[in-house]
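One structure is given below, encoded as structure tokens.
Some chains omitted; the rest stay in position.
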Amino acid sequence: MTSAPASAKTLTATEIASMLGGELVGDSDVQFSQVQGIKNAQANEVAFFMSTPNEMGQHPSDQDFQAMRDSTAGLLLVDANCPAPTHCHIKVDNPSLAATIMAQFWQCRRAQYAAGIHPSAVIEDGAQVAASAYIGPQCVIGKNSTVGENCVLYASVVLYDNVHLGDACVIQANTTIGADGFGYNWDGKQHQHMPQIGGVRIGRGVEIGANCCIDAGTFEPTEIGDGCIFDNQVQIGHNSKIGRFVIMCGQVGISGSACIGDGAMFAGKSGAAGHLHVGAGAKIAARAAVMSEVKPGQTVAGQPAVDIKLHQRMMAMMRRNARR
Amino acid sequence: MTSAPASAKTLTATEIASMLGGELVGDSDVQFSQVQGIKNAQANEVAFFMSTPNEMGQHPSDQDFQAMRDSTAGLLLVDANCPAPTHCHIKVDNPSLAATIMAQFWQCRRAQYAAGIHPSAVIEDGAQVAASAYIGPQCVIGKNSTVGENCVLYASVVLYDNVHLGDACVIQANTTIGADGFGYNWDGKQHQHMPQIGGVRIGRGVEIGANCCIDAGTFEPTEIGDGCIFDNQVQIGHNSKIGRFVIMCGQVGISGSACIGDGAMFAGKSGAAGHLHVGAGAKIAARAAVMSEVKPGQTVAGQPAVDIKLHQRMMAMMRRNARR
């Protein structure tokens, strides 16, 4: 396995504990330069372990605990409840977040991309790209579009005309932003396309996966709020208004003119029909098809999506009756 | 918000009424140059309002009516049943279609793209591109493929070899047409790929969204009929025969060798298994999984898809029994 090269910026265990605001147990004079997985980490590397359930609700297994005890990592980041390892370790509130912070310090992929525009990229007339942004190979930036400070656009990203990215956005490869919204009127002989001139407005710190599509609005822009994170192959219809810090997992589809509240979470392959509201903090289960309003904080599941408790009763009823 | 620039081609209310064949009520000496949304339209802009239910079956709300009355648009396009606004207005059969016609006159995005081939595009040997077509940045047109008059291919569209686009087609960015169909035979040791040499044949006036895939046929071409409209991330398997004016919403998937009748409509994330027929004018509900023949004009829903009435009874039964 090819490992990523170690960073030149080394830190001691004491310095790391200080950065993380954690309690250092044991000591070490090793100069650390990388975060690594717990099974592969070496003496000059940092690994993390959580003794609490992960975001899937799964508890670490006995093998996981054994892997922690057997780890050859020079430093472990653990939670306060973790049975103390014999390793030099730092107790932190959230070991996964702590590892993320250290990995961003040492291994941030984006740091590998110097600011600038790859010579194979096409920047159309009137487009404005901040000097600190990175525009990757084969990208296309349309007319009158803007790319904010410290944005990273990986290869073959296409921004149409009138697409505006706030600062610190990251767009993965082969994603399309600002394509014509899907708006047609039948004239008795054929489908007439309504011109879609509203463009797209994306906030600050938005991260969008590979091969995603975010369509231009008809008259007003399609909007994506600050801090949203979208996985691959997500599709956002025209005129949708997506709030801040919304999470969309892979292959989610949102129809046109949907309004999604701050912090809502859409699990894989879920979606929402057009022209409806999903409240702030709502949770949409994997595959759920939202066909009517979802209240703030509500969790829904199923096709069509209903409250998770009703959905669970429906599923239990089906299994029960099928066994008769 | 950056608005699209106004067109240089101005029209009076009388001229617009004449173009649309509608009844002008009130008068105005304003020179109009743009269609705009009803909340943002200004005195020299045209907006539209429908007092009847939209394509989702939703009636306009009291707020919508209020927005219409409060609009600062200089001219409204309304249906005959609409409570007459105090604005200068034109009564038409279909205000949405009327607005589309006017927007196409003034704001047609395609008009922004002069005919020609972007210098970054790659045109392989033997490909033929009509002089009036626009081929965007980073596109690839394969060997012996043809692009008809007035086609628009946005950025990074890939046509493989032997792909034929009729006149006036529009293909959004990052779409792939003519990739190898998914045809394999297991030889006891590995999957052997059947060469797919049939190419793709696309009719006149077809509009295909971003990040779509239409595969090449094995021996004969995969076919898409005149006037079809596909939203983003649609997938069409090899050897499928799609009729004319078929609508496919986002993330629809059609397996190989399907045969879809004229005017069929597939809602979001629906799909069809291979080797089966969907009749003309059939309606496939969102998420529906067509696993057997659908009759002409039939509406189906569910996974597997069944007639919409049976599906509704199944859903009602589930809710009823789950509540016991």
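To keep things simple, chains are lettered A and B as they appear, and every chain counts its residues starting from 1.
Here is the rule we use: a residue touches a chain if its C-beta (ideal position, glycine included) is under 8 Å from a C-beta of that chain, and two chains touch if they have at least 3 such contacts.
Because the structure is predicted, anything quoted here is derived from the model rather than measured.
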Exercise for the section: May I ask how many copies the whole complex comprises, since the file places only 2 of them? Expected result: 3
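What we mean here is this: only the chains that are shown with their structure count from here on.
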Fill in the blank from the handout: Taking each chain's centre as the mean of its CA atoms, chain A sits from chain B at a distance in Å of 29
Practice task
Using the touch definition up top, name the residues of chain B that touch chain A in the complex.
Solution key: 1-2, 4, 35-37, 40, 54, 56, 58, 94, 96-97, 99-101, 103-104, 107-109, 112, 118, 120, 136-138, 154-156, 170, 172-174, 205, 207, 209-211, 227, 229, 231-233, 245, 247, 249-251, 268-269, 286-287, 303, 315, 318-319, 321-324
Fill in the blank from the handout: The chain A residues in contact with chain B across the complex are 120, 122, 124, 138, 140, 143-144, 156, 158, 160-162, 164, 174-176, 179-180, 182-187, 190-197, 199, 201, 211-213, 215, 218-221, 233, 235, 237, 251, 253, 255, 269, 271, 273-275, 289, 291, 303-304, 306, 310, 313-314, 316-318, 321
